[in-house]
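Here the complex is missing one protein chain, while the rest keep their positions.
Entry: chain A
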Amino acid sequence: MTGGRWRQGWRELRRYPSALLGLAIIAALVALALATPIAIPYGEALAKWRGSEAWQRNPVNAAPLWLDRLTGGDAPHTLVVESASAPVEEHAFAGGRRLRIPLAFDYEAGGFPSELNLFLHAPGHAQPPFARLTWRTPDGRELGLGGYRIGARERIALSQDRALERRLDGLVPHIGLLAEPGSAAAPGAEPRVLPGRYTLRLDVLVFDEAAACDAELVLYGRVHGIAGTDHQRRDLALALMWGTPVALAFGLLAAVGTTVTTLVIAAVGVWYRGWVDATIQRLTEVNMILPILPILVMVGTLYSTSIWLMLGVVVVLGIFSAGIKMYRAMLLPIREAPYIEAARAYGASNARIVLRYLIPRILPVLIPTFVTLIPTFVFLEASLAVLGLGDPLLPTWGKVLNDAQSQSALYNGYYYWVISPAVLLMLTGLGFAMLGFALDRVFNPRLRSL
C-alpha cells in the first residue's frame, strides 16, 4: 500500500552509520534470540536452570574464558580424569575382587584448581564396596587420603576434608595436594604449583561378582565457558542466552501492546470527542500519577512474578499512559483534514476513519518512538528481576544480576557476573536507541512535507 514510502525511508536510513550499527546490534540480538531456543529447548533450559546434576562438573563462580585471556593469565581449566581410560588392575579373591584404579594426570597450569571432587559410581551392589585413596605427587611422595564406603553414587569432597587440610600444613586440599612442598612455609609466602604427573590411586574392594566401580576425579578450574558460572555451578551462558529472547519478546510485546492500545484509544477519543474524549482524558490523568513500578512490585509480591502477568500489567497500565496526550495532540489537526471529511462524505464508517485514516497518518512519527520504547520495557523487566521479582522459572538477564547482587558479586570480585548481563542490557538499549534516533530524523521531516 505504501511500499514506495517505506523503500524511500530505508534508502535514507542507510545514510546514517549509527542506524546501521544499531540495526547490526539488533540483528545480532535477534539472531541470538532465535538460535537460543533451537540450541537449548525451553523445557531443558528451565529444568537445567532450576539446578540439576548437569552442573556437577562445573566450578563454582568461575570466570569466563575471555576474562582470563584478557588478563593474560593461564588460570586452570577444569580437568576431569576418568577411570574408563585408566589401566585398571583386577585381582579376584574369595567372595570378591580387588580393583586398583590409577587416576593419573599431568598438572601444568599456573594456578591451583578451585576445588577437588571425586565422583564414585558403583551401581548394583548388595554390599557397598570399600575404597582406599592414595595421592601420589610428581616428586614421589605418597599421601593416604583415607578410606570410604561407597554407595551407588558417591561424591567425595576432598576440598572439604578438614583432617586432610591439617595434614597439609593448613593448606586447603585442592592447594596443598598440588603445592611444592615447603613453598608456603615462610610467613607470607604464596604456595607454588608443583608441576608434573600426579596419580590418585583407588584400591577398591568389591564384594559382588557382577558389579563394577567407576571413578571420576574432577579438578575444578577457575575459568569456565564464555560466561563463567554462578554460585550454584550453573553456566551463566544459559541465562544470558535465554535472557535474550525473553528480553526482546517482553520489550516488543509490551511496546506493541501499549502503543497499539494507546493509539487506538487516543484516536477514538479524538474522533468521537465529547464525553468519550473527556473520559479518556481523565483516566489518562489519573493513570499518569499512578506509579508503575510500585504497582508492579505490589502485584509481584502479592500475587505472582510470572513474566506474562507482569507483561499484562505493564500493558494495562500503559493503555492510558501519557502517550495518549501526545497522540491526541497529533491527531486533533488530522481530524479536521479535508480527506477525513471526504471519507465521511462517501460513507466511510467511524471504525474505518479511526483505523484507516487517522492512525496511519501518525504511524511514521510513532515508529521512532516505538523503537526507543522497546528497551525501556527490557530495562523494566530487568529492574523487576533485580528487585527479586523476576519470573520464577525463566532465566533472564535481570535474574542473573539479582543472583550476583545477593551473592555480593562485586565485593567478592566476580565482576564478570555483573558485567555480562549489564553489557547485554546496554547493547539492547544502545541498538534500539541508535536506530530510533536515526528513524526519527528520517521519518519526521518527511511528515512535514506530507
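One rule holds for everything that comes next: contacts are C-beta pairs under 8 Å (C-beta built on N, C-alpha and C of every residue); 3 or more make two chains touch, one makes a residue touch a chain; residues count from 1.
The rule is short, and it goes like this: contacts and distances are computed from a predicted model.
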item: Candidate names "NADH-quinone oxidoreductase subunit F", "Right-handed parallel beta-helix repeat-containing protein", "Dipeptide transport ATP-binding protein DppF" or "Iron-sulfur cluster assembly scaffold protein"; UniProt protein name, chain not shown; value: "Dipeptide transport ATP-binding protein DppF"
item: Sole contact to the chain not displayed, among A:Y198, A:W271, A:F320 or A:Y357; value: A:Y357
item: Selected from A:R149, A:R166, A:R282 or A:R344 as touching the chain missing from the view; value: A:R344
item: Touch residues of chain A, complete complex, unshown partner; value: 1-2, 4-5, 337-339, 341-349, 352, 356-357, 360-361, 363, 449-450
